[in-house]
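Take this structure first; my questions come after.
Shown here: the complex without one of its protein chains, the others still in place.
Letters A and B mark the chains as written, and numbering starts fresh at 1 in each.
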Amino acid sequence: MDSLERKVRVATAWLGGCSGCHMSLLDMDERLLELADRIELCASPLTDYKDFPPVDVALVEGAVANQDHLEHIRHIRANSKILVSFGDCAVTGNVPAMRNAYGVEDVLNEAYRANTSVVVGVPVGNAVVPRLLGRVRPVHEVVAVDLFLQGCPPDAQAIHELLAALVEGRRPALEGRRFG
Amino acid sequence: MTFEELMEQQARELERQRALSRRIYCCTAAGCVSCGAEAVRKAVAAEIKSRELDGTMEVCGTGCMGLCSQGPLVRTSDDGALYGNVEAADAAALVSAAPADDPRLAQRRIDTSTPFFVKQKKIVLANSGVVDPERIADYIAAGGYQALAKAVAEMTPREVIAEVRASGLRGRGGAGYPTALKWELVAKQPGATKYVVCNADEGDPGAFMDRSVLEGDPHRVLEGMAIAGYAVGAQQGYVYVRGEYTLAIQRLQAAIRQAERERLLGSRIFEDTFQFRVDLRIGAGAFVCGEETALIASIEGRRGQPRQRPPYPPESGLWGKPTLINNVETFANIPPILVNGGEWFAGIGSAPSTGTKVFALAGKIVNTGLIEVPMGTSLREIVFDIGGGVPGGGEFKAAQTGGPSGGCIPAEFLDTPVDFESLARIGSIMGSGGLIVMDKTSSMVDVARYFMEFCMEESCGKCIPCRAGTAQMHDILTRILKREATRADLEMLERLCVLLGETSLCGLGQTAPNPVLSTLKYFRREYEELLPAEHSAAGGER
Partner (left out) sequence: MSVKTLVIDGKAVTGRAGETIFNVAWENGVRIPRLCHVGGLSDVGACRLCLVEIEGQRKLAAACLTPVEEGMVVHTSSERLKEHRRLILELLLAERNHVCAVCVMNGACELQDLAAELGVDHVRLRYRFPKLGVDTSHERFGQDQNRCILCTRCVRVCDEVEGAHTKDVFGRGSGSLIINDMGGPWGESDTCTSCGKCVQVCPTGALFSKGKSVAEMRKDRGFLKYIVTAREKREWIR
C-alpha cells in the first residue's frame, strides 16, 4: 500500500453484532487522535450503506444474519481493498449464530409467540424488518476476508496495532490472539 | 478320528453318492433364497418322496453357484446341467428321466461354456455349489480335512509355514500382507497361550464374498484355522462374524458341532496331542470392528474401537496374548495349499500376487454375482468377458474396487491386471473383493459422496481427523453436488484428504479419502463443472 502519500481511507460497518467491537475501537482513547491524522474515516454504522464509498480498509463487525447484511457485505467487499473481520461475531458467528442449532422457525416462535404476553405476530421480513437468513454465517463464509481480528470484543491494543500496521503498510502483529 | 478313518469315510460317502442316479443341487445361498430357492428345494424333495425315489435321488442345498442374477439355480449331477430361474413347478421335470429334454427346463438351461464359467478359476469356491454345507460327510467326500491330517501327522509347524510361504499367499482382508510372515511372527512368540482369529466381519457395502464362503463351505474355513493353530501353536480359535449373517452363523455352529463330534476339532485331533477349539463371536455390525484392534476389543467385551499399533496383534492381541488374525478367504486358501503344495498355488496368478481372488460383481453389469479369477486377470476380462459388460448397451465409465477404502478405475485402465500392486499403482486397492461397475449415467462426485457418507457413519469417533473430518468432507461433497460449493471448498476437500490420510488413528480414517482422491484424479472435470463460474465466494442463502 502506498503509505503516507495520502490518508488511508477507512470505513467501519456493523452487521449482526452488539456494537461492542465499535465501543472497543473508541476505547483507544488518545491513540485514536494519533491515528486520526493518518486516517480518513469515510463511513460508519451511522451512514447509509448504499453510499458506502470505495475505501482502503473496511472493519466489519457482526455476523451475516439477515437479508440486509447479505447485501451490505457484498457491497462492502466490492468497495474495499482490505476487508477485516472485526471481532468474534464477524469471525465465528459467535452469539448471533447460537440460533443456528435450532433453526429460524423455532427461534422466531420462541421469541414472538411462546414467551410473550402479547402476541403481535412473527416478523417474516418486509421493507422495515429484514428477513432473517436460515443460518447466521461468519463473514468469510459469504465473501473473501483479508484479515481476522478475534475477540469479544477485540481489545483496544489489538485494534490499534491493526490500524497502525495498515497505515504503515505492514502486516499487523496479531499472533497469539484468542477467540472470546 | 485317524487319517485312515478319514479316508474310509470319504470312500464310503463317495460310494453312496455314486450309487445314486442323481443328486439335485439347489443353490440355497442368500441370493437364490431371496428369489425362492427354498420353495424349489422343498418341491424337489417332495417330488422325490412322492415318487418313492428316496434311495436313488437326493436333493441337497449348496452354497452360491455364482450366477446370482439368474437365481434360483439348480444343477443335476448326472449330466452336470445347470438351470437358472428355476421354479417349484419345475420339480417334476428335475426328477424325471431326462430333465434336459423338458421344454420348460431346456429354456432355462445355462450354457456353461461361456466366458463367465471358463474364465473363472475356483480354489476358494471350489466346493461352493458342489457340497452340502450342512453335511460334514459331503466336505469329507470332497477331500476335506485331509490337509489338516497331513499337517498334523506328517509336517512340523515350521514346515507348514514353509509351505504357506512357498505359496506366496497374501492376506485377502484388504492389505495383502504376506500370510506366512504373519504366521511366523505369531509362531515365534514365546508362551503357551495364543489365539487364532478369523475375521468375518465383512462390512464393506456390497461385499458378500466372505459370507458366501462361510455359507457355502464352512468346514473349509474351520480346517484352515485349525491348520493355522497347529502352525503357530494356538489351541483356541474364534470366528468373529457379523450378527446380520444369520445363515453363516447357523452353518458355522453346525459345522463346529459336526467337526467336534468327528474329532476333527477339539482335543486329540488325528490322535495327536494337538488340540484346537473354535468358538464364534458375534459382532454387532460396526464396520470398524473389522479393523483388527477394534475386533480384539470387541471380542474382549469392550467398546469396538481401534487402538494404536504397534503393538501388533501377533505380539499383543486378544487378552494381551499373541494372536493371528486372518480373513475368511485367507483361511479358505490354506487347505488346498497344503494338499497341492505351495508351488502349485504360486503357479496361479501373477507373482507377487499369487492364487485367485473372489469378487462380488455389482452395479451396472450384466452378471452380478460372485466370481473367482486368477490374480492378474485384467479388469476388462472381469467386466466384459465374465461380467457380460454393461446392460442395455450402456457405456462403461469406471469400476470401483476396495469399497470405502478403495478407488475408481476409469476406462483407460481396463487392461490393468487386477493384482495388489497394479491396483495400488492406479490409486485404488484390491480390498476385500467388492467390484462395482459404473456407466455413463453415474456421477463420480456422487459416488465419492456415497462412500464418504459411509465412512462418516461408520467412524468410531475416537480420533478427531476421522470423526470430524469425514463429516466435513461429506458436507463439502454434498454442497458441491448442490452447486453451492466454491473453489476454496474444493481446495479444503483436498487438504482434508491429506489430513485424514496422514493423521487418522486407524485404517478407516486413513483410507476414507481414497474414493475422493481417485475420482479427483480421473474425473476432476466433474467436480469443476459443479463449481460456480465466478471465482468469488458463493453468495445466496443456504
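Here is the rule we use: a contact is a pair of C-beta atoms (placed from the backbone, for glycine too) under 8 Å apart; a residue touches a chain by one contact, two chains touch by 3 or more.
Everything numeric here is computed off the predicted structure, so don't read it as measured data.
Taking the complete complex into account, B:C463 is the one of B:C463, B:L490 or B:V516 that touches the chain left out.
Checked against the full complex, the candidates B:L6, B:V74, B:A187 or B:A286 give a single residue touching the omitted chain, namely B:A286.
Of the listed positions A:L33, A:A101 or A:V120, the one in contact with the omitted chain in the full complex is A:A101. In the full complex, subunit A touches the omitted chain through residues 85, 88, 91-95, 97-98, 100-102, 135, 138, 140-141, 145, 148-150, 152, 174-180.
Not every partner is drawn; the one left out touches subunit B at residues 286, 288, 303, 307-308, 456-465, 467-472, 475, 488, 492, 495-496, 499, 502-505.
We adopt the following convention: only the chains that are shown with their structure count from here on.
The distance from the centre of subunit A to the centre of subunit B, each centre being the mean of the chain's C-alpha atoms, comes to 58 Å.
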